[in-house]
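Structure first, commentary second.
Here the complex is missing one protein chain, while the rest keep their positions.
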């Protein structure tokens, strides 16, 4: 029997129209869709739910039509890599209480073991009970293929997409150019053609070089476009900051404090959030897996920055990370009280007001509302 | 009788030609125009005074003609919001020694009080003695309207611009696109048409989302262009970093240290300063208004980064902020000594020289000159 985090029930299927910044009346749901991830990487809208005034002006009509925008939200507070050629580690996945287990074909698998990994992942998808159970419950089953530049991705996809059960999410590393994205979308939509009407295959992209980081806005625009054009075969769910490859690329040495990637992480986050599509932003790996205190500090910082989840490389890291990406009890209590106090003040005709020595205005209120709504989503105990 | 800061006399009307980097001979005045705000948010040139080699190559002839470029500089070390519907708080404005009091229509006013705020602001502009007095002395009287996306801005403007006395400065929140800027300029120039020949209405824009931050260069280019095309009806005076809305937008939680917005603040600043137009850059709000020590730390950091002023939400914050954005006495003393020492060394034919264990070259000298010139401007006691 598979254990699941107490935070996780069935992934919520409810639906939120993201009306962007154009109306302050619907700001609550809009912000939930856009910023629900404030504290934990979970919001209620996928790419199809949101309108981006920049890139898809025509989609706003569709956005107002609930039936065209159904797309469940899958939390990925912790995204854990499991080597795809390691049967023992794969067998332990059902014992993990992790939002997103990743069957790994790329850096975690030696060059001479790639074929072995492909076959084991194929078999796991088709036969493992936990795969079926997670998919039934709307939880994630992810596979990371090799980068297209490695020359290995086409074989990975051929093996993967011939499985009777597909992963929920496909992770594509080392995105560098638009051509790659178009090529990927072309292969995927061809292979998935028979599956129209089902849930889209969710894509998560990796930004892992200086060039990719600086081209990120264009890359994500293209990725959203090819997903939008796939007739619901593909959906872009998020982006991962590939810290170690990035550091190798710029010649940096990783430190625990991660000051060397502060610009990169914050710029990455700003770009992801600028699309107003509820894209997830997954933070860097903490490589020293024995130092859970520093992992906690780094995870809480990432959540405070606005990341929605974090990559992990060891089971011991999962719980620390998932806790950091859930609302803290006192923060939740504060948020509930702010919301209540604001409602009272608004009725009395007051705008900004004083609460525990801090001036609360609309932006702070919206943060508070997000926290309350999110806690409800993941079933966290309320007052 | 209104009290004013000892720092403030009548706003200086003197005039500086910004010759950019093209001549090292005029660097003193050029830098004062561009960087005079180094320590306190005050420099001596507005948009019309400066040439931007990028955006307005044709204006350089005009720039060489002093009579075409007269534009006084208004300091905004502290920019304080006062709810526009709160008659009691508005009545206290004359007791405040603050560079820029803002009559607030936006987040500080509840939705069902907007009309009340409009009427009270209209009446205040027409009748309050302090408004007349500040305007006579060349000090700021500012109003913040609602964003255009809220659907409330047109009514705000209609009410505001029908007053017999206009505010000196109009603050426009949540700028997202170029169309908004063109729309705003269109409305304003129409309403202001009869006022040609007078001082321009000064505009200050707010950057408050990830998308706006990443589009900021284009937005400011457009804003400078529409101001340039307004025949002196409009002038762009500065830009505000709207920290709380920005954090809500990217899903960040504010902390006192503000590490979560370090990239955003520094990128914001770089873009503002890249226009070489002496645009003011106004830093984030410190929300915990009881913690004046941390406010001081944050204000001094902002001034050191290059911001020219800071938003405040409580009278107790004003003095701390305005002090932080004025040159410190020992810094001023250092600057005066550096300038004197350099003059001596230059006469002796020496370039870089050694001063108190530090090598002083031209860039450091320019910083020193800026500080001395600025202190003179605000009437700070000299040695």
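Labels A and B are assigned to the chains in the order they are written; within every chain, residues are numbered from 1.
Assume contacts are C-beta pairs under 8 Å (C-beta built on N, C-alpha and C of every residue); 3 or more make two chains touch, one makes a residue touch a chain.
It should be emphasised that the depicted structure is a prediction, and the values quoted were computed from it without experimental measurement.
Among A:176, A:199, A:319 or A:337, only A:176 touches the chain left out of the display. Checked against the hidden chain, the listed residues A:264, A:320 or A:352 yield one contact partner: A:264. Listed here are the chain A residues that touch the chain not shown: 81, 83, 85, 107-113, 116, 147, 149-151, 174, 176-177, 209-211, 213-214, 242, 244-245, 247-253, 255, 259-260, 262-264, 267, 287-290, 313-314.
Residues of chain B that touch the chain left out of view are 21-24, 31, 34-35, 37-39, 53-54, 217, 262-263, 266-267, 269-271, 273-276, 301, 303-306, 308, 331, 345-346, 349-352, 357-359, 361-364, 366-367, 370.
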